[in-house]
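What you see is the complex with one protein chain gone and the rest in place.
Let's look at chain A:
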């Protein structure tokens, strides 16, 4: 079998416990070469633990995993020269300059100083850090640190790259910069496993998404497949006056088997078919004398997917910040 047909990342039944906490409870993952696998889940779902197992940092209690054709336990030493890791916290030495950080990593890969330095210069250029390259990393902004961290993961041009929440804590502008950098890498044929708490990030970057919760993969597929699992379309009506919501509900009720939801001016109806839904709703509303400012049909988002799969919304920003604080205190 040609290598290109083999999976770049595959894991079956990974189990890992820390004392009483079962961080991984049978995780299965698969990514074809040159694709992006998004691992999506709330805080504590087991994303980091999965990444640490796949990057040889942790030995699993059970299960098997292969990355770039090598077993993560038996071939750990060999595997390390074929993977790049950018962990959950930008792992750069703050006392070193950008170029020193990258040169150090190159030397730890076994390169001569001159070779390591040349590669460092190249990477700084690629991540728009050339100007800052001579300054200690402690003077960098969050976005610059992340880019330097990503550059460090790319020093050896690894065929498989692991990015653990690469944009958590970044401002929107830096997030988009980083997305573009990742997309460029994938364009060059790198396989990427990316964990995230952000649904839009998985939606934008990932070819396939594995949704994890409590150490399990609870759903896997393309973003479209996951969305269609939640079923039908959502018809959303924005009323002119929220006082009319009762009238709107009774007018629209018979369009769907599911109950109609109303929240202030917004009324949501689940419909099976897109075609004709808007016309039908408009006709019913005008017959009932209910004014509407906006009527739209939208496909379910990954937020809806998550809610219907887990029964709770993915960790919101506040919960994430709280969890990070806990980490700092602990």
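To be clear about the criterion, a contact is a pair of C-beta atoms (placed from the backbone, for glycine too) under 8 Å apart; a residue touches a chain by one contact, two chains touch by 3 or more; residues count from 1.
Just so we're on the same page, contacts and distances are computed from a predicted model.
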| item | value |
| --- | --- |
| Hidden subunit of the complex - UniProt protein name among "Transport permease protein", "2-oxoglutarate ferredoxin oxidoreductase, alpha subunit", "Sugar ABC transporter" or "Iron-sulfur cluster assembly protein SufB" | "Transport permease protein" |
| Sole residue of A:108, A:176 or A:282 that reaches the chain not shown, by the stated touch rule | A:108 |
| Option touching the unshown chain, where A:35, A:88 or A:270 are the choices | A:88 |
| Chain not shown: contacting residue from A:80, A:126, A:216 or A:229 | A:80 |
| Positions on chain A where the hidden chain makes contact | 18, 52, 55-59, 77, 80-81, 83, 85, 87-96, 100, 104-105, 107-110, 136, 152, 330 |
